[in-house]
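Heads up, one of the protein chains got dropped from this complex, but the rest are sitting where they should.
Order of writing sets the labels: A, B and C. Residues in every chain begin at 1.
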Amino acid sequence: MTVKNKNRLEVQLGSIRLKNPVMPASGCFGFGREYSKFYALDCLGAIAIKATTKEPRFGNPTPRVAETPAGMLNAIGLQNPGLEAVLEQELPWLAQFDVPVIANIAGSTIDEYVDVAEKISTVPNVAALELNISCPNVKCGGITFGTDPQIAAHLTAAVKQVSTVPVFVKLSPNVGDIVAVAKAVEQAGADGLSMINTLLGMRIDLKTKRPILANGSGGLSGPAIKPVAIRMIYEVSQHVSIPIIGMGGIQSAEDVLEFFLAGASAVAIGTANFVDPYICPKIIDELEPLLDKLGVEHIQDLTGMGWKHDNPQA
Amino acid sequence: MTVKNKNRLEVQLGSIRLKNPVMPASGCFGFGREYSKFYALDCLGAIAIKATTKEPRFGNPTPRVAETPAGMLNAIGLQNPGLEAVLEQELPWLAQFDVPVIANIAGSTIDEYVDVAEKISTVPNVAALELNISCPNVKCGGITFGTDPQIAAHLTAAVKQVSTVPVFVKLSPNVGDIVAVAKAVEQAGADGLSMINTLLGMRIDLKTKRPILANGSGGLSGPAIKPVAIRMIYEVSQHVSIPIIGMGGIQSAEDVLEFFLAGASAVAIGTANFVDPYICPKIIDELEPLLDKLGVEHIQDLTGMGWKHDNPQA
Amino acid sequence: MSKTIPQQPINPPRVPQVSLLTVTSNSPVARQVYQMTLKGDGVKAMVEPGQFVHMKCGSTVYPLLRRPLSICDVDKEKQELTIIYRVEGEGTRYLSRLQAGDTVDVLGPLGRGFPLKNRIEGERVLIVGGGVGVPPLYYLSKCLTKRGVEVTHILGFNSREDSFLTSAFEQLGETYATSMDGSLGHKGMVTDMVERWAPDDWQAVYACGPLPMLKAVEQYWSGCPQTEVYLSLEQRMGCGVGACLACVCHTPDSATSYKKVCTDGPVFKLGEVML
Partner (left out) sequence: MSKTIPQQPINPPRVPQVSLLTVTSNSPVARQVYQMTLKGDGVKAMVEPGQFVHMKCGSTVYPLLRRPLSICDVDKEKQELTIIYRVEGEGTRYLSRLQAGDTVDVLGPLGRGFPLKNRIEGERVLIVGGGVGVPPLYYLSKCLTKRGVEVTHILGFNSREDSFLTSAFEQLGETYATSMDGSLGHKGMVTDMVERWAPDDWQAVYACGPLPMLKAVEQYWSGCPQTEVYLSLEQRMGCGVGACLACVCHTPDSATSYKKVCTDGPVFKLGEVML
């Protein structure tokens, strides 16, 4: 049996150290207020906040969510209170917890991203930025930044210039060659990757004969997309040397380790919070016993083991 | 209530007329022999046969399938008995049934596709070809034909030159812009589209720390991918004027109509055959009562109703 | 308790709980409509009419999300909760198959319910419900009548076969039923019936039902500020606890101002949100 070690769950995410690798995913945890009623947020490895834009946004009309087999669609449309409110109310409120914040930011133009990045990165409890270049529910001046490697790289470089904290880029799965986008943003200076955002999907109502979501299509998340996420992380992690925050359908400690094996160094949990408000602390609690069961000393040892060929095949 | 009409399920797929829009999907029904033990295949709208290549292929090592939430992964790797055996044994055997065959064909080079297309299209019970340019489990000389619009168009044009029957092109969902591929193959002469093939996915086993599939990644099919298929058909059908055979996670008559609303003119059923060998005839039986319930006269009237704005919103 | 401070927040939010409740009964009460009672410790927090619970339908990833269902009745002594639900899809179908002894994972109580504290003995209030908007109004009416408030109910259904709870409501106060096909009570919509009284015949009005019904109620009372009108809204939900922003509605204040149905509602004061 493995020797108990206090820091078995600690992970190094580039220059950031997290006490454990589990964080709620952006957009699925607001700014933490709601779930803080269920548990003290200090237990979390980090918190990825709802995408913040320069100005407040209302987002898309409702209905904004629909259920699909083992998944859900959402088209929230980046609703958020805007940079000012996040700086003045949300981040100071979050500072009461001993948890690094990963500030997910979005915009319609590069300038807007740069503006938000510059200001939000100076807030003490913001440990990193997460560039949301992949929200499928908002058209950013016609282009989605996440689908063109060059545009993604350009945006990354611009944000890197102003950010005082590491910059993670959140990749879209709605591309033909995700490795190309990953390499391009790494080249442009990204300190890490978050993957994956939601897959584009739709449901049509037989009664109304229209899409259920008012926006038409939406982003597919939840267990249904887990195999897609695992495949993409498995591929990308072999081609970049920056750390990856993995996400997409995680529901259990077993899922977390599967993401590590694929190549993730930390994970984010989205949709599962809606099913069980206690899911993040529950999974954190289950990780050590599971490592014991598998005879693994440190969770970080698992990163990329799915493709590192020195591991003995059981 | 609607007047009963004998041909309510009949659909026109370009120049091909099907008695109903339901066919088993390629690769999920072999060449029909196995399921013919469960029911007489004459009830089917058509049969899409397993991808046929010039030479016999064994395919990938096992394990070749794995289960995922509401879906499955497969990496069969185009195992098939080769063109000669299909011409001499399988197609003649299928000719005993009053069912048009859609011959799914694959290859590693354009020449190979052309060769198979030329010969197989002359068989009397072959009503159409389905170019499998999207099998995620086989690398065709390094490129996947399905991800580059130009290569896809080139292949389509070459096959069109030799084929004596309509040519459907089966699109890959693993692309950033599926509309671009669809338009390119339409331009190149495709008579119709089949969509979608499987999404690339992976599962990793915690015990062995390796991907479950011997091939590493595989194609994700089943209900999990239905919202992705619906979204893609909804988009593509608005940009092309050739008919679409829709597929991806269909399990019920309701699902069939959802594909029609999105823009399909016929549907194929894959994974669901494995769950219920009688699924195709069952769904065919359920279609008319469902049309009654929705007050729809002819199933074909539903094609694209999800985006045609003249329909009254309920 | 006076009518002079109606502008204060309707009810302070409470911390919702996740609890495993045990089904004590579950049976059809109308066409495709079931009534279920659930028992357990978690019920004791369910004190406010108009709140809802978020129910996990099964223990797997299908169905995935919880389903919001209104609290229809609570028996505090027995620690029993009643819900009434119509079978719509996978989630409610799952619920309809449960039997006494089965357990359900319930998150709740959620949201802000109908405010009672302004209500005093002898007041006349109107309760207007349509379809599966009726259930939360039953617990409301019980709470109101307990306070000595005189309650009149107007309940609309598609037809007699779809109706439920009408005789239970009759025991609490005057009850008028309507049905679209005339098979029960007045033939037509609840709103036809509503117009038999002047808007200011009532100290308060509480409504829950389909959007067109709520809009009609809003219109009828919009010029009548002396009557307190509360509308309970429905919206597709993700989290149910205010985090995902699935369930928002606009407020009249500005283009970006909004309320969340799950935590600011489902009950809103007339005019508070845009229907």
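Here, a contact is a pair of C-beta atoms (placed from the backbone, for glycine too) under 8 Å apart; a residue touches a chain by one contact, two chains touch by 3 or more.
Since this is a predicted model, take the numbers as computed values, not measurements.
Novice: Report, in label order, the displayed chains that the undisplayed chain touches.
Specialist: Within the full complex, the chain left out of view touches A, B, C.
Novice: With respect to the chain omitted from the figure, which of B:Gly14, B:Pro63 or B:Pro281 is a touching residue?
Specialist: Of all options in B:Gly14, B:Pro63 or B:Pro281, contact with the hidden chain holds for B:Pro63.
Novice: Determine which one of A:Ile16, A:Ala46, A:Ala70 or A:Val116 touches the chain that has been left out.
Specialist: A:Ala70
Novice: Per the definition of touch given earlier, which of C:Tyr62, C:Phe114, C:Tyr138 or C:Phe157 contacts the omitted chain?
Specialist: C:Tyr62
Novice: Among B:Ser108, B:Thr147, B:Asn273 or B:Thr303, single out the residue that touches the unshown chain.
Specialist: Of the candidates B:Ser108, B:Thr147, B:Asn273 or B:Thr303, B:Asn273 is in touch with the missing chain.
Novice: Under the stated touch rule, tell me which residues of chain A contact the chain that is not displayed.
Specialist: 69-70
Novice: In the whole complex, what residues of chain C lie against the chain that is missing from view?
Specialist: Answer for chain C: residues 58, 60-62, 90 touch the chain left out.
Novice: By the contact criterion defined above, which parts of chain B meet the unshown chain? Give residue numbers in ascending order.
Specialist: Counting over the whole complex, chain B touches the hidden chain at residues 27-30, 33-35, 37-38, 50, 56-59, 62-67, 69-72, 74, 76, 79, 82, 222-223, 251, 271, 273-278.
Keep in mind that, in the parts below, only the chains that are shown with their structure count from here on.
Novice: Determine, using the mean of C-alpha atoms as each chain's centre, which chain is farthest from chain B.
Specialist: With centres defined by C-alpha atoms, farthest from chain B sits C.
Novice: Work out per-chain C-alpha centres and flag the one nearest the whole-protein C-alpha centre.
Specialist: A
Novice: From the mean C-alpha coordinate of chain A to that of chain C, what's the distance rounded to whole Å?
Specialist: The separation of the two C-alpha centroids amounts to 36 Å.
Novice: Of all residues in chain C, which are in touch with two or more distinct other chains?
Specialist: Those would be 61-62.
Novice: Specify, in ascending order, the residues of chain B that touch 2 or more different other chains.
Specialist: In chain B, the residues touching two or more other chains are 69-70.
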